[in-house]
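Of the protein chains in this complex, all but one are displayed in their positions.
Our next item is subunit A:
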Amino acid sequence: MTPRLAVEGIGLAFGGVAALRGVGMAVAPGEIRGIIGPNGAGKTTLLNVICGIIPPGEGRVLLDGQDITGLSPSRIAARGVRRTFQTTALFRGLTVLENVATGLHTETRAGLLDGVLGSRRLREEEREAAERARQALDFVGMAACADRPAHALSFGQQRLVEIARALVAEPRVVLMDEPAVGLSLNRLADIDRLLRRIRDERGVTLLLIEHVIRLVMEVSDSITVLGSGAVIAEGPPAAVREDPAVVAAYLGTAVHA
């Protein structure tokens, strides 16, 4: 079966520093793939390469077998790869609902003339966008906050809205950069449940960078471990946990939760 998302031989150097070295992995449709590794291992850089923010020096990124390397981030997003950010990145000037509706930019077609004239096409698209955005908010349990300004939400609430915004356009793949960071321990179970629902109810393939090892071990179908820009282990959580290379990578660096 063609993997939903595959990266092959990704290499990237910033000046003389090799950030990624020959990284390869294949993620099956409907899989939750955890990506772990010590700080500076290249996890976020890998996500940036996949979604086109940083073009790789070498290697390919394949989405359902199609080469998407070198496409602009907006093109890649239009093909159904969405992401959330390590520090939340909601648009401050928009309400929660408007933020989520922005996720439908590639799904809507109204042009400049529609915009200035308030055409029927625009009004219909807008109504549908509002409807879909409300559903996405409902999915993450944030429907009650739809009309509040985005900046008025707590950090944890912003995280959930960002997830809704990434999901609203029915993407094939969502890349999540530390969804649990800053959340209290008693909310980890909620995140765990939400991630499974995203896969099961929406059929989304998830790539998950996470430092909260308990969460990532619980929820992931398999795990890729990065160390110094290269893949040092890959496999089911239980196997990865015992892998001597992983243990060395973690114990060899500073203390890590």
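FYI, contacts are C-beta pairs under 8 Å (C-beta built on N, C-alpha and C of every residue); 3 or more make two chains touch, one makes a residue touch a chain; residues count from 1.
Going forward, contacts and distances are computed from a predicted model.
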| item | value |
| --- | --- |
| Listed names "Branched-chain amino acid ABC transporter permease", "Iron uptake system component EfeO", "Deferrochelatase" or "Predicted secreted hydrolase", matching UniProt entry of the absent chain | "Branched-chain amino acid ABC transporter permease" |
| Of A:114, A:170, A:192 or A:221, the one touching the omitted chain in the full complex | A:114 |
| Which of A:49, A:104, A:191 or A:246 contacts the chain that the document leaves out | A:104 |
| Absent-chain interface as seen on subunit A, which is shown | 51-53, 72-74, 77-78, 82-83, 85, 89-95, 97-98, 101-106, 108, 110-112, 114-118, 122-123, 125-127, 129-131, 133-134, 141-148, 154-157, 165, 169, 184, 186-187 |
